[in-house]
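Report on the structure given below.
A protein chain is absent from this complex, but the other protein chains hold their places.
And now, chain A:
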Amino acid sequence: MDTPKRQDPGCYTEHGVSGYGIAVKLSHPTATEEAEIKSMAEEMMLNIAEKCMARGARCIGHIKSHVRTDAGTLKADTIGVNHGAFSSGSLDHAVADLYMAVNSIVQGIHQEEVRHATLEGIHQVAEARGWSVQTEKEHAYFDEFDFTASKEDYKRQLEEQLAAMDQPEKPEEV
């Protein structure tokens, strides 16, 4: 992905739009089927949307998630509680670990409020269903995949990317 330098505040800030993104790893004591993971992801999207509105948001742009596992990928999203949540994708077997990127874009509240709502929503829904949040990396996502890799290698790529997010950024070369 191109990594441009930030310049002036974007046009969207003039319209009161704030965005927040986070990558998390969730683990469950037992392998969990696709239907339950989709249900959790949908509930999470709605919970985050609800929390944003409770904090004063006027409109949900979208709350989106992309779930990666060694059994396949899923996505879930909502554009507001009244619109419901939708999920797609498939897993070819039950999984105990999943890697999730969540992107919340909301109008009417500041980014810090969007951040709180997103974090609380992820934790509340995941933990109520027996998942524990193992790692969370703000302003980050999973990138750089070899989609032809074996399942073991695919999971290793995810773990390596999470670990790399811990590394301090290298100073820019002059």
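Quick note on the criterion: a contact is a pair of C-beta atoms (placed from the backbone, for glycine too) under 8 Å apart; a residue touches a chain by one contact, two chains touch by 3 or more; residues count from 1.
By our rule, contacts and distances are computed from a predicted model.
K.L.:
For the chain not present in this complex, what protein name does its UniProt entry give, out of "NADH-quinone oxidoreductase subunit J", "ABC transporter permease", "CobW/HypB/UreG nucleotide-binding domain-containing protein" or "DNA protecting protein DprA"?
P.N.:
Not shown, but named in UniProt as "CobW/HypB/UreG nucleotide-binding domain-containing protein".
K.L.:
Of the residues listed, A:L26, A:M40, A:M53 or A:I79, which one is in contact with the missing chain?
P.N.:
For the chain that is not drawn, the touching residue is A:I79.
K.L.:
Can you name the residues of chain A that touch the chain not displayed here?
P.N.:
Per the touch rule, chain A residues meeting the hidden chain are 1-12, 14-17, 19-23, 58-62, 64-66, 73, 75, 77, 79-80, 83, 101-105, 107, 139-143, 147.
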